[in-house]
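Of the protein chains in this complex, one is absent; all others appear in place.
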Amino acid sequence: MTHFETNFPVRYYETDQMGIVHHSNYIRYFECARNAMMAAWGYPIEQCEADGVTIPIVSVGCRYHRPAKMGDVLRITAEIEKVPLAKLTVVQKVYNASGELLVSGEVVLGFLNKDTGFPVRCPDTLVKIIEEHLGSEQ
Amino acid sequence: MTHFETNFPVRYYETDQMGIVHHSNYIRYFECARNAMMAAWGYPIEQCEADGVTIPIVSVGCRYHRPAKMGDVLRITAEIEKVPLAKLTVVQKVYNASGELLVSGEVVLGFLNKDTGFPVRCPDTLVKIIEEHLGSEQ
Amino acid sequence: MTHFETNFPVRYYETDQMGIVHHSNYIRYFECARNAMMAAWGYPIEQCEADGVTIPIVSVGCRYHRPAKMGDVLRITAEIEKVPLAKLTVVQKVYNASGELLVSGEVVLGFLNKDTGFPVRCPDTLVKIIEEHLGSEQ
Partner (left out) sequence: MTHFETNFPVRYYETDQMGIVHHSNYIRYFECARNAMMAAWGYPIEQCEADGVTIPIVSVGCRYHRPAKMGDVLRITAEIEKVPLAKLTVVQKVYNASGELLVSGEVVLGFLNKDTGFPVRCPDTLVKIIEEHLGSEQ
């Protein structure tokens, strides 16, 4: 399993009138962590797109355990368990600074040829990076 | 099963650099439809909160079939299959103007006492409204 | 002066922990009204972009008079006072259902050739539409 994590504070506009972070934002936090992971891997999403492959979302599942609040610095994790073929599954979690699990989820990503719009396999560059990380962390 | 639907156009800021609506926004569309439903039922969310009950999200599941684009007028549906006790499950879908299914999902809602933060049952007012709608549509 | 207006309800996720609509959203409401105006004129923004011209923002000014709240149905106006050359100025306002002025502002738009990224004049199609509306409302 690969493991990546990143940290950032809650933003004021992400709170709602319940006084907590609006639930839709965790889906965005998940994406921030995935894109920070790709950048850390040396293959940022904008490079992948420039290489002709976009990565649309196939499905998202998200369970809300505890709310995040203004002032919280969040830790967002992204983990991959197996080498992707047509689809890539990322397991994601959000913790607060006390280490409490706030939200857990999983995101399934697909791959499209940017010009034709047709599904393609996960780009080789990305497959190799994931294989390396899976290998090094076993 | 109760059935409610509402329509609105894609907003420009909801698109991303893939040229499609960013996937996080469908979670927001789902909520817009649920709140329009509560308003249409004569018991808007702000009244529910004023009555001392907030409705946080327990879980969201979302499957993306086709992308929405700028210019699309969306139809968002919300359906309830049974009377809520501690939790309320809403089945939701997003269609474009051609009737194509873009996104399907289900949202589970909980109920909290606004002052204590403790879980409570679905408010009677809401239970009665849902019972009526379940009855009338059988 | 041309005049256009559109109506829509506040969305829950647009509120923040002050219990009011977050100030950044009015900039988005302004855009929604401008794009609804272009669609109503028969020349939607996506058509303009397909014709090779994008419309980035040059500047925004925004004054907040009263807050919008969940439950409010807003009326957003867009007015143009003169035919655009290199830039188009739109005067915008947001009212609640009681007719109270909530926010007023002005947005200056530019025009870019989509392929080269260089500034161009306002497209003829748009100039003609604005001229017609200016003429008919004098």
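Order of writing sets the chain letters: A, B and C. Residues in each chain are counted from 1.
Going forward, a contact is a pair of C-beta atoms (placed from the backbone, for glycine too) under 8 Å apart; a residue touches a chain by one contact, two chains touch by 3 or more.
Just so it is clear, the model here is predicted, and its values are computed rather than measured.
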Touching the absent chain when the full complex is considered, from C:7, C:24 or C:113: C:24
Given C:39, C:58, C:91 or C:134, the one touching the chain that is not displayed: C:58
Where the missing chain touches chain C, by residue: 17-18, 20, 23-25, 27-28, 31, 49, 54, 56-64, 67
Residues of chain B in contact with the chain not shown: 12-13, 15-17, 19-20, 22, 24, 70
Chain not shown, touching residues in chain A: 8-9, 11-13, 28, 31-32, 35-36, 39, 44-46, 69-71
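Everything that follows uses one rule, which is that only the chains that are shown with their structure count from here on.
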Identifier of the chain whose CA centre is least distant from the whole-structure CA centre: B
Chain centre separation (chain B, chain C; CA means) in Å: 28
Inter-centroid spacing, chain C versus chain A (mean Cα positions, whole Å): 34
Chain A and chain B, separation of their C-alpha mean positions in angstrom: 24
Residue list for chain B, restricted to those that touch at least two other chains: 28, 31
